[in-house]
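First the structure, in the form of structure tokens, and then the observations on it.
Left out: one protein chain. Kept in place: all the others.
Letters A and B name the chains as they come in the text, with residue numbers starting at 1 for each one.
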Amino acid sequence: MIYLMCLILFSVGIYCILVKRNLIKIIIGIGIVEYAVNLFFILVGYRAEGRAPILIEKQVVQNMVDPLPQALILTAIVIGLAVTVLIVSIAVRIYEKYGTFDITKIKRLRG
Amino acid sequence: MIELYILLLFMILGAIIAVEIEDLLSSVVAVGAVGLGLSVAFLILKAPDLAITQLVVEILCLIILIRATIKRDIPPLNRRKEVVGSIMVLLFIGGFLFFAYLALKDLPSFGHPIMRVSQNYLAQGLKKTGATNLVASVILDFRAYDTLGEATVLFTAVMGVLAVLRRIGRKKVDEIVREENE
Partner (left out) sequence: MNKKIKQPGMTLIVKTITRLTVGLILLYGIYIVTHGHLSPGGGFPGGVIIALSFIHLMLAFGKDLALKKLSEKLAAFFESLGAIMFLTIALLGIAGGYFFFNFVFKGRPFNLFSAGIIPLCNIAICFKVGAGLFAVFVALILLKITIKRE
């Protein structure tokens, strides 16, 4: 079923966050997890043979898909952009200080 | 909904390619392909607001990620892979997917959602707000606090980036500073 494929995409992202050692790969994994979670919410709110929640002139639309998850996920997409921009800027500063993106070498706590 | 299954299969393949490939620029391009596939999936699921937003946000994320990776390609040093860690993670993911499959049986089946609150929004949206785009009436009139919170989060993120990338505190005592042209 389709929910399970969405969760497989989520687990690909979780695998990338836990196993990889490059900082940019971890950021890519966080992005994939965000895509999977947004898709899951919209899949829950879909109505079979539904229409987009926009009223048209001189037509009475009977069955529309759920507009509430769409409003919440619109917020979530923009917040995901803000988080990605922030962690990329922190990663650029870490590269300036240590000269590498490898997380096993970023260990110095002082300075 | 056969096209939705094919699109999800394409996204899973793109994600696996983005995770496994060594070159940083190629994996950023693969993540861009996954994001564009997600935008088309939003169109198939009848959510045009989200499709527009996901498309432009994806383009901006790609530009910023490429800016961070284009001149900083590190050579792969010791190739000692951790075997025990990878196998434990795969076992954990297998267990997670098994229990998720058992839990997904309690959700309403795909295509028949329970819309208790949304029926009120759909029926009274035009009368109470006067907007014909019902998603805009939900985010800016019925649930305007969430939009205020989102504006605050964006503001804080911009403040954070401008504070992290400042000029003060970046020069150390003895260093050679070279400017490079764009």
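By our rule, contacts are C-beta pairs under 8 Å (C-beta built on N, C-alpha and C of every residue); 3 or more make two chains touch, one makes a residue touch a chain.
If you're wondering where the values come from, they're calculated on a predicted model, not measured in any experiment.
Novice: Of the residues B:Ser27, B:Thr69 or B:Ser137, which one touches the chain left out of the display?
Specialist: B:Ser137
Novice: Among the options B:Ile44, B:Ile59, B:Met88 or B:Ala123, which residue touches the chain absent from this view?
Specialist: Missing-chain contact among the listed residues: B:Ile59.
Novice: Write the list of chain B residues that the hidden chain touches.
Specialist: 48-49, 51-53, 56-57, 59-60, 63-64, 67-68, 126, 129-133, 135-137, 139-141, 144-145, 147-148, 151, 154-155, 158, 161-162, 165, 170-172, 174-182
Novice: State which residues belonging to chain A touch the missing partner chain.
Specialist: Contacting residues on chain A, toward the hidden partner: 52, 54-55, 57, 74, 78, 85, 89, 92, 96, 99.
Convention: only the chains that are shown with their structure count from here on.
Novice: Contact residues on chain A for chain B in the complex?
Specialist: Where chain A meets chain B, its residues are 1-9, 11-16, 18-20, 22, 24-25, 27-29, 31-32, 35, 38-39, 42-48, 50-56, 64-68, 70-75, 77-86, 88-93, 95-96, 100-102.
Novice: What residues of chain B sit close enough to touch chain A in their complex?
Specialist: Where chain B meets chain A, its residues are 1, 4-5, 8-9, 11-12, 15-16, 18-19, 24, 27-28, 31, 34-35, 38, 41-42, 45-50, 53-54, 57, 60-61, 64-65, 68-69, 72, 74, 77, 82, 85-86, 89-90, 93, 96-97, 100-101, 104, 107-108, 110-113, 115, 117-118, 121-122, 126, 132-135, 138-139, 143, 146-147, 149-150, 153-154, 156-158, 160-161, 164-165, 170.
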